[in-house]
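A single protein chain has been omitted; all remaining protein chains appear in their positions.
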Amino acid sequence: MSNYTRDYSMPELMAVTAAREIKDGELAFIGVGMPLMAATVAKFSHAPNFNMMVEYGAMGPAPLRLPMCVDCAVNNERAYFAGSQREVMGAQQAGFVDVACISGAQIDKYGNLNSTVIGDYHAPKVRLAGSGGANDLASSAGRTIIMLRQDGRNFVNKVDYLTSPGYLSGPGARQKAGLVGNGPAAVITTMGVYRFDAETCEMYLEKIHPGIDLKDIKKAVQWDLAISPHLTETELPTEEQIMIMRTLDPLAVYLGTGRQTLAGDFEAFMAMFENSYHPMVKLMRSKGMI
Amino acid sequence: MSNYTRDYSMPELMAVTAAREIKDGELAFIGVGMPLMAATVAKFSHAPNFNMMVEYGAMGPAPLRLPMCVDCAVNNERAYFAGSQREVMGAQQAGFVDVACISGAQIDKYGNLNSTVIGDYHAPKVRLAGSGGANDLASSAGRTIIMLRQDGRNFVNKVDYLTSPGYLSGPGARQKAGLVGNGPAAVITTMGVYRFDAETCEMYLEKIHPGIDLKDIKKAVQWDLAISPHLTETELPTEEQIMIMRTLDPLAVYLGTGRQTLAGDFEAFMAMFENSYHPMVKLMRSKGMI
Amino acid sequence: MQYQPMPIKKGRAKPPAYKIMTAKEAIEKYIHENCYLGMTVSAAPAALIWEMVRQRDRIKTVDLVITSQIGMSSALIGAGLVRKIEMGYNWGGIEGEDKVFRRAVEKGIPRPLEVEDYSNFGAAMRWAAASMGLPFMPTKSQLGSEIPEYNPKIKVINDPYNNEPVALVPASYPDVAVIHASRADEIGNVQCFGLYGNTDTLARSAKHVIVSVEEIITSAEIRRMPNLTTIPYYYVDAIVHAPFGAHWRESNYYYHHDLAFGLDGYRQFATKEGFDAWIEKYILGTKDWDEYCKLVGYDRLYRLMQSEHKYQQFGEVR
Partner (left out) sequence: MQYQPMPIKKGRAKPPAYKIMTAKEAIEKYIHENCYLGMTVSAAPAALIWEMVRQRDRIKTVDLVITSQIGMSSALIGAGLVRKIEMGYNWGGIEGEDKVFRRAVEKGIPRPLEVEDYSNFGAAMRWAAASMGLPFMPTKSQLGSEIPEYNPKIKVINDPYNNEPVALVPASYPDVAVIHASRADEIGNVQCFGLYGNTDTLARSAKHVIVSVEEIITSAEIRRMPNLTTIPYYYVDAIVHAPFGAHWRESNYYYHHDLAFGLDGYRQFATKEGFDAWIEKYILGTKDWDEYCKLVGYDRLYRLMQSEHKYQQFGEVR
């Protein structure tokens, strides 16, 4: 095992923390962005037999480059399966997906997420992307890992629009609604890690990120947040985990400012592939993956 | 055009008569046996742009040999599509199939068919194959062509079990039942050709096979059969149509005693392929199909 | 304030682990008495069915669910294993009338057989439902016919959008599915070439899935053309290597239907004594699929393969 490092960014810490939620041998439903980085860290370190599904119809890809979107050709690269969305979405509705990463703009204490509108649905202050696959995964995946920025205003008493079900109104509510999946297992934010009480279904703080003040967390949550009596600090990323992410995504397209760097700069974009090819080959060789 | 011939068997006459129901450019749902021979005659003569679907997941095959069953590898040979049954069955339920050939052991005056049981369902005198795809095609194909032996007892007032809907109880009944397809267009038997009255939905005799006596037909039908005022004799097969069938199926596996010939005789079976290969190649070349 | 961490429940996905075993091992492991067994017609899982017949004293009774079946179901029925069949079609295809099925339904020989009828697509939609975790599927088949009248599991309702009739069929989740396919890797990614009927949805519906294949290939080969994977590994429990594993029936791109053999078999199935003698010779008298193939003759099987390859082989996608 490599050593812990303090040379990491907050998005990297979140991705690594999410990676640790994934177990070896599991089947996970993964979107691009931070979940993809988490999945890659897991696959390249503690969970080599874990496989990911990508929404537009791929499973088990082993690419040598960074995917750009859920329908990206990269997701097809050396995959076990490629084809229709029905396969992967049908499988998850039928209970074959162990874990899924989802997100949202607002969350409440039961882990219900909003990714549709801020404000009134019919006259929104901010119109967002809509459910996408988030509602489907929140409904039917074995468990979900929720990742979101904690900006001081988005841990709310009531979400403006309930897009993706957490524990709904509390104990028994998912079952009563007819939902197949077991609901959220963890919430990973820019401040800490939260889980859910088995009896009340309410979110509680389990871990606090290094350098974050508990008082600031409490201020960033609208309800009276429960705290684990065993509250600990979030485990640091290892040097290897950071190396994996920076090898796959050297410009930090997903976890940093890469997108600003690349906008309009085709040569930089082509160079990103050129420069990451050999390090990726080397990394995958070292893991026995090619 | 080649000339009419009197060198034909009754099954060959039926197959040719069914072939004439198929129009160029149509999409048809075809089972093996007599419907396959009809489809092949149509494809190789007046309907070169007609394509067939086969139930277990193929469309548009152009084989050089005789298929053995609806799931036979031959149906995949040079097909436009091969894969799941859902594709072809879904397409027909959605209205994409122009015409389908079906059969049954009993039929009534509305073209309702029984292929499930003779006698009581719970204590059958004869248990039959069951619906198979027949009910599905009878329900949703644009029109159906029914082919069956007329044995004197199977044109009945009431079928013992209504497996595949014709016009059900008469005018408007299909629509009321929620059926998508338009119902039977023709019934081709060992005695003649029947169609259905647009107003009453009742079967009437349109054509009588050469050598068959109208009195025998009336005796073979339990209800008071309507006769077309324009009753004519069934058009004879042409020499070319007979040649096509005998080239594809030289041992008359489907239209004669070929199955008795082949049972247990592997060498005869292998020789059937060997001997039919060059004539089939020659035939398809002459039609510009290869 | 109290807290109690949530226990994490396990999903249904099978692991990407080594899954190759013999037919004997797979049937022993997954097929038990009173098993609800799913099977489909493309391709015929003969190697697995023969092994079930060999283990009939242990298995005793199964309930079958099929869409269409030719021969395989009747081997089990004739061997006295089947209590009930849920079906769209069970007959002999080109081999003709299925006297084994008739004897069981009409005369209870060798044991009474309960039948639950659907149309083929109606039966197929039960697996379509299960494959997506749904309780039922609507169909526009079966309406107006007497199929729903004799099968109360089919419910005709007016659809809540257009108020027009639809026939609902309930999902079918077999305990075990037995499937024959073209090829698979050792962790269970399966490819079916040619027409494969309902094999895809059946595999997605069953609790346990046994797949016999013509060829075992590397995972690297699966990864070369992932569009051809029809059954991903997470559905699959066991891979059985059974070359010619669908004989007397065909395997697309591998070998042709052995019509001479099938017709001969059906001729013998016409009587119970004939059937019993046939399975005694070909199934009970052989200890495994390789012995059956030797009895049929590998020379004969090889000629069936050549006959198929003369007409079609899979190859380059240009």
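Worth a mention:
Per-chain numbering from 1; labels A, B and C assigned in written order.
By definition in this document, a contact is a pair of C-beta atoms (placed from the backbone, for glycine too) under 8 Å apart; a residue touches a chain by one contact, two chains touch by 3 or more.
This one's a predicted model, so the numbers in the text were calculated from it and none came from an experiment.
Put simply, the missing chain touches A, B, C once the whole complex is considered. When the full complex is taken into account, the listed residue touching the unshown chain is C:139, out of C:139, C:189 or C:219. When you scan B:17, B:93 or B:189 for touch with the missing chain, the hit is B:93. Among A:126, A:198 or A:289, only A:126 touches the chain that is left out of the view. From the options C:61, C:227 or C:286, the residue with contact to the unseen chain in the full assembly is C:227. Of the listed positions A:116, A:182 or A:228, the one in contact with the omitted chain in the full complex is A:116. Chain A meets the missing chain through residues 32-33, 54-58, 63-65, 68-78, 82-86, 89, 93, 116, 121, 124-136, 138-140, 161-165, 168, 173-174, 177-180, 253, 259, 262-266, 268-270, 273, 277. Residues of chain C that touch the chain left out of the display are 133-140, 155, 157, 159-162, 164, 166, 168, 170-171, 193-194, 221, 224-228, 314-318.
For chain B, the residues touching the absent chain in the complete assembly are 25-27, 49, 51, 58-60, 62, 76, 78-83, 86-87, 90-91, 93-98, 140, 142-143, 180, 182-183, 185, 195-200, 204, 226-229.
In this section, only the chains that are shown with their structure count from here on.
In summary, no chain was found to touch both chain B and chain C.
Centre-to-centre spacing of chain B and chain C amounts to 27 Å, using the average Cα coordinate of each chain.
Centre to centre, using the average C-alpha position, chain A and chain B are separated by 56 Å. Listed for chain C are no residues, as none touches two or more other chains.
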